[in-house]
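Sharing a structure below in structure tokens format, with a few things to ask.
Only one protein chain is missing; all other protein chains are in place.
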Amino acid sequence: MKPDIERLYRQMARMRFFEEAQADLWNRGLVPGEMHLGMGEEAVVAGVLDHLREGDALALDHRSTPPLVARGVDLASMLLEVMGEEEGLCGGMGGHMHLFSREHLAGSSGIVGSSAPMGAGFALAAQYLDQGGIAFSFFGDGAANQGLVLESLNLASAWKLPQVFVCKDNSWAITTRTRSVTGGCLARRAASFGMPSFRVDGTRVERVWTAAEKAVRRARAGRGPSFILASCPRMEGHFLGDPLLRVYKEPLKQAVEIGPPLAKAAFSRPLSALARRCGYLGNIGRTIATLGGERYLTAIDPLLRAARLVPEESRARIEEEARSEVAEAVARAMEGRRRHG
Amino acid sequence: MKPDIERLYRQMARMRFFEEAQADLWNRGLVPGEMHLGMGEEAVVAGVLDHLREGDALALDHRSTPPLVARGVDLASMLLEVMGEEEGLCGGMGGHMHLFSREHLAGSSGIVGSSAPMGAGFALAAQYLDQGGIAFSFFGDGAANQGLVLESLNLASAWKLPQVFVCKDNSWAITTRTRSVTGGCLARRAASFGMPSFRVDGTRVERVWTAAEKAVRRARAGRGPSFILASCPRMEGHFLGDPLLRVYKEPLKQAVEIGPPLAKAAFSRPLSALARRCGYLGNIGRTIATLGGERYLTAIDPLLRAARLVPEESRARIEEEARSEVAEAVARAMEGRRRHG
Amino acid sequence: MARMTFAQAVDCALETAMAADERIMVMGEDVTMLRRNLYVRFGPRRVRQTPISEAAFLGAGVGAAMAGLRPVVEIMLVDFIAVAYDALLNEASKVNAFSGGKWNVPLVVRAACGGGYGDGGQHQQCLWGMLAGMPGISVVVPSNPADAAGLMLSALECDHPVVFLEHKLLSDYWLDYLGGASRGTVSFDVPAGGAEGEVAKPPQPVPIGKGRVAAEGSDLSVFSLGVSLHRCLEAASSLAAKGIRAEVIDLRSVTPLDRELIADSARKTGRVLVVDEDYMGFGLSGEVAATVAEAGVEAAFARVCCEGVIPFARHLEEEALPNKRRIIAAALDLVSG
Partner (left out) sequence: MARMTFAQAVDCALETAMAADERIMVMGEDVTMLRRNLYVRFGPRRVRQTPISEAAFLGAGVGAAMAGLRPVVEIMLVDFIAVAYDALLNEASKVNAFSGGKWNVPLVVRAACGGGYGDGGQHQQCLWGMLAGMPGISVVVPSNPADAAGLMLSALECDHPVVFLEHKLLSDYWLDYLGGASRGTVSFDVPAGGAEGEVAKPPQPVPIGKGRVAAEGSDLSVFSLGVSLHRCLEAASSLAAKGIRAEVIDLRSVTPLDRELIADSARKTGRVLVVDEDYMGFGLSGEVAATVAEAGVEAAFARVCCEGVIPFARHLEEEALPNKRRIIAAALDLVSG
């Protein structure tokens, strides 16, 4: 089987523009609290969810909007929700980390790792009701060290649940390099629970699609869960306004704030260990540099990669359509907002 | 290196006789509540703990007495504790699932899996204090599906903790065949977290000893944790008075109690699915038979196995000494008890 | 009506409900043995053995409930809920609110609770106060077979999560398993009226959130539940012999709490005694005090609860859990004070 690259690209473009719209609203102060965007994850989400059928379920983490966009949840209702409006998807009660759509069997949670058991429950119900549904759980590489995920891998394997675990490996958990706190390799770890484990370049939507096809076929056939480890960039930092990215982006301005206490701590008495302390200071600098560098210099934008696979004429049309769909949703949302503002 | 088989056998005998003494007290009603014995685990415990040095730490589960006996905790004080006496090891506050000896750096918990993080903490302190200590965590095959254990495997690996994970695989968790609820193989699972994983016949003390030697050497050298998966029998059922074993041991008497409601349930209306129900009834019967059968027919007693390795003359002497040590402890404990009874 | 043990009553309710509603399924560790009567009737699809992964399978119960099932998730002893706490605190109890009221979690969490058989401080807790502190769930604690069956039926019909706690002293099989009752050399202070009793056939639902006057009186109001309720009834008999008429109220549900019943009784007697096997601080007993005070009722107040980690030694445990002696002493104090 071959993916319909135009369909995939359309989904990716929709997700990206939606995230940009959210970022804009957030920057304008219309969205309170944290905002974790899924920019960079589009190929993973599109490649996996292209296999979704009506009746399948979605369990999502704190970057839940791209899958919900792909799933076809009304865009304006999500925007209204993250702005805390009564007409929002969840009546303003959930907000961006807790988007739920019952009609789409889609739930999310801000507790890292909890999309795994939630997905197992969706999959259990699907198995029990025997109507051919399956469940997708999305989570990050950091979440893969959470007991909730590890136990769920076992549960799904032991019960042969129709579940697809999708680990979006952006190699970071906030400011922590996942590698530095993770033993072994995540793909092999999942395999050790007795399920097929696919490792895939998550910036190449067609490869994700192919891996997911196998995982989904297996789940639908009642042969149990699979694990997909898809590497991808974290393009906007951990969340909007990520202070570390800020340091990287506006070093002078931020250094004024972060610098002095740090330097004070590093040079406080007794000074005996000065060299060592400078080393620690260096570590922090390095983390910031890596983080920022990855974002700005080496990140591979999956959207650009996918774009290259799409014929020039359709590409512009697809982008145009996606852009206007999102623009229209923003307009509708702002309209709804004004009515109550 | 070769193990000192007489020393190992002595420890095993001490543990076995201690467990028998506990069983006796329990049967006499002097010990309240549950009582999980470690009969069958002696070779695992002796083989591992022969490598323990002063300053090492022990994190234990609900079968904590064999390791504590091996560790040299005063036997009478443990007996007094499980009888709830003030002079007991924990002043009567802990009881048999919560035996703590600060001077031996030994703690236990009745929460399945919690010996893994407790051991990680002991190992962390050892690494931090840098005095060469290491930590042992003992737990069962059922516990290996508990998030606490899985997360700790990762933590210990990521932090290169001087910790030895010892999984006593008796293939049961109460009435559940662990295999039926476990995905993949436990030894490979542990290895996937990035640590050496040893699979060993836990009824052969000399083999356990050899595997543990490698694990301990590695931990002491600061090269991180290891995992030992040691198979062993569960000789006395899950706990004393295990109702399933009772059925097996005294089928007639117990059948009166368990039988009728079961039969009633199986034959309740509508009867359409009778054949299927009889199948379920059969499953239960099979579980009981397997469980009991393993206990009585196929179980390999590690103590007998080890005995064969010990020269006849020393063997009798060792047994005699161990027996009288335990008898003396029982006498002391009963004496202490009477003083307050 | 039929005479049933507490355990039989719960089984009976479950069996009745499962026969009528295909969506109900039971899962937990060792349930094919613990619920063998259900297992032989309904089979492994509906009575499902789990690994020792409470966090995952309780979390899965939440997901399954969202997706159309009505799972009864067993956590063996309520103490073990600690390893699965997130599923209750941050998922089950919040989905309805987060979804703007559009999505329910019809989940029953069943667990054994309570002490009195010498199992130590990690296996005998009640924790109902702590659990009741989560908005969005109900917690029920039946004290007799009829209520056990009736509250289980209501829990199974409820559209939000209900924690159903059964006290081990009332459930013969738990006492057999954990107390080692089979050996005959131990004995337990099992309240007869709680461990066995009349149950309607088919069992009738008992509304969640409604308490019950177990004994009428006018000198003081004693609020309790579970095994302690029976200790209170015994104490009330002794007090009656001294001419003191205690009104004993079985709260049955911790949340929603029957605040009206509490206020009415407190208003009538002017004296409130809470007898709660759960920890004293920051739990049910405090909430009763607040309920009385909020209702504007002036009443003397005292409580008999578990004040610290439950000791293992039987004689210490006996003193730590509410007993007749402590209840009588507190009641006399209240009446004379």
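Labels A, B and C are assigned to the chains in the order they are written; within every chain, residues are numbered from 1.
Following the convention adopted for this analysis, a contact is a pair of C-beta atoms (placed from the backbone, for glycine too) under 8 Å apart; a residue touches a chain by one contact, two chains touch by 3 or more.
Since this is a predicted model, take the numbers as computed values, not measurements.
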item	value
Chains still shown that are in contact with the chain withheld from the display	A, B, C
Option from B:M12, B:L79 or B:M93 whose C-beta touches the chain left out	B:M93
Options B:Q22, B:T65 or B:S152, residue touching the unrepresented chain	B:S152
Option from A:I5, A:L129, A:I284 or A:L309 whose C-beta touches the chain left out	A:I284
Chain B, residues in touch with the chain not shown (by the definition above)	57, 59, 88-94, 98, 100, 102, 105, 107, 109, 111, 114, 116-126, 128-129, 135, 147-148, 151-152, 154-155, 158-159
Those residues of chain C which, in the complete complex, touch the missing chain	55, 79, 82-83, 85-86, 89-90, 93-94, 97-98, 120-122, 129-130, 132-136, 254-255, 257, 272, 279, 281-290, 292-294, 296, 298-303, 307-309, 311, 337
Touch list for chain A against the chain that is not drawn	26-30, 32-35, 81, 84-86, 90, 92-98, 109-113, 142-143, 145-148, 173-176, 178, 180-182, 239-241, 243-244, 246, 258, 261-262, 264-266, 268, 276-277, 279-281, 283-284, 287
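Rule of thumb we're sticking to: only the chains that are shown with their structure count from here on.
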item	value
Chain B-chain C separation of Cα centroids, rounded to whole Å	32
Whole-Å gap between the CA centroids of chain A and chain C	41
Centre-to-centre distance between chain B and chain A (centres being mean Cα positions), rounded to whole Å	43
Residue numbers of chain B (touch at least two other chains)	145-148, 180-182
Touching two or more other chains - residue numbers and ranges from chain C	50-51, 53, 55-56
